[in-house]
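So that we are looking at the same thing, I have put the structure below in structure tokens.
Here is chain A:
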Amino acid sequence: MRRILSFLGMTLYFAFLAMPLLWMLSMSFKTTDEILTVRSFIPQAFTWQNYQTVLTDPGWRSAFFNSLLYVFINTVITLIVALPAAYAFSRYKFRGDHHLFFWLLTNRMAPGAVFVLPFVQLYGREGLGLFDTHWAVALAHTLFSIPLAVWILEGFMSGIPKAIDETAYIDGYSFPGFFFKIFTPLIAPGIGVAAFFSFMFSWVEVIMASNLTRTNARPLAVALTASLGAEGWDWGVIAAVGVLTLVPGAVLIYFVRNNLAKGFALGRV
Partner candidate 1 sequence: MKQTNQRAWFFLLPALIIVAINAFIPFMTVINYSFIDKLQGLPSFWIGLENYSSVLQNNNFRQAVGRQFAFSFLVLAIQVPLGILISLGMPKKGIGATATLIAIGLPLLIPWQVVGIIWRAFTRSDLGFVPIIFNQFNYNYDAALNSADAWWTVVIMDVWHWTPLIALLCYSGLNAIPDAYYQAARIDGASRLKTFWVVTLPRLRSVLTIGILLRFMDSFRIYIEPTMVTGGGPGNTTAFMSDVLVRQAQAFNFGPAAAMSLIYFYIILIISYVFFQVLTNAGTGSDQPQEA
Partner candidate 2 sequence: MATIELVDVAHSYDGGKSYAVQDINLTWNDGVASALLGPSGCGKTTLLKIISGLLKPSDGKVLLDGEDVTALSPRERNVAQVFQFPVVYETLNVYNNLAFPLRNRKVPEDEIDERVTRVAEILELTPHLKRRAARLGAAEKQRISMGRGIVRADTTAVLFDEPLTVIDPHQKWHLRRKLKELHKELGLTMIYVTHDQQEALTFAEQVTVMNMGEALQTGKPQDLHHRPEAPFVGYFIGSPGMNLFDATPEAQGVRVGDYIVPLSQVPQGDNLQLGIRPEYVEASMDAHDGWLEARVNRASLTGNALMAEVSGAGLNFKVIVPENSPLRSGDTLYVRFPEENTMLYQHGKLATMEAAA
């Protein structure tokens, strides 16, 4: 009896999850006027038209490219910086390590809206002068993705006994030798999951991305708001763009699937 109940419950939940997505998917295969007139999940006049417009339009293509670029830069910076920091937290005790960890966590608490104003100034002309470049958005996102990456990597690193570091030193490895030849392969799954979380956080963020860019680093977020701002919404195209924004996530999650559960452990608290 319990088995059926839980099966029913799960299918119900999956339906709840899937319906809005399927609705957008079906819209992406309809022409805009069919969307406005006919309300059905199965498109009557099935068309690839919307995808064609999006994939050929230089504006959308550059928006996709820009988003992917700054998200990639953010992930790379986050990993390069988070790996040593997580190693320090996992291997050493030092003055203020707990407070530092909580402070890193608090950064994650800051609402995006709060920082819009000062970030625009920080990255604007008088500040770092990076306004409207991929670096601006990437660096702004690191404020949120570094704490998370440090947290996840520290969890994976603490799973590896310190005796392995010592055995490597005894065998004659120098620190860099040990770190890259022995340690990094051991925490590769952790790096994968941390990269996944940083990529995903940066990919989904909207406020920073839209306020720190104008034209040549114009990300998806800005392109979407712009197209929504116009008079009549071209729903077919927007739906197609929406579906395409799902692709990076689905691809990446496939790669980290077996370590995802462990990544979510975040056993630090």
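Heads up, the rule we're going with is that a residue touches a chain if its C-beta (ideal position, glycine included) is under 8 Å from a C-beta of that chain, and two chains touch if they have at least 3 such contacts; residues count from 1.
These made the cut because all candidates are chains of the complex that A comes from, given by their letters.
Bear in mind the structure is a predicted one, so any value in this text is a computation, not a measurement.
Chain A shares a touch in this complex with candidate 1, selected from 1 or 2. Considering their complex, residues 2, 6, 9-10, 13-14, 16-17, 19-21, 23-24, 27, 35-36, 39, 41, 77, 80-82, 84-85, 87-88, 91-95, 97, 100, 104, 106-119, 121-122, 127, 139-140, 142-143, 146-147, 150, 162, 200, 203-207, 220-221, 224-225, 228, 235, 238-239, 241-242, 245-246, 248-250, 252-254, 257-258, 260-267, 269 of chain A touch candidate 1.
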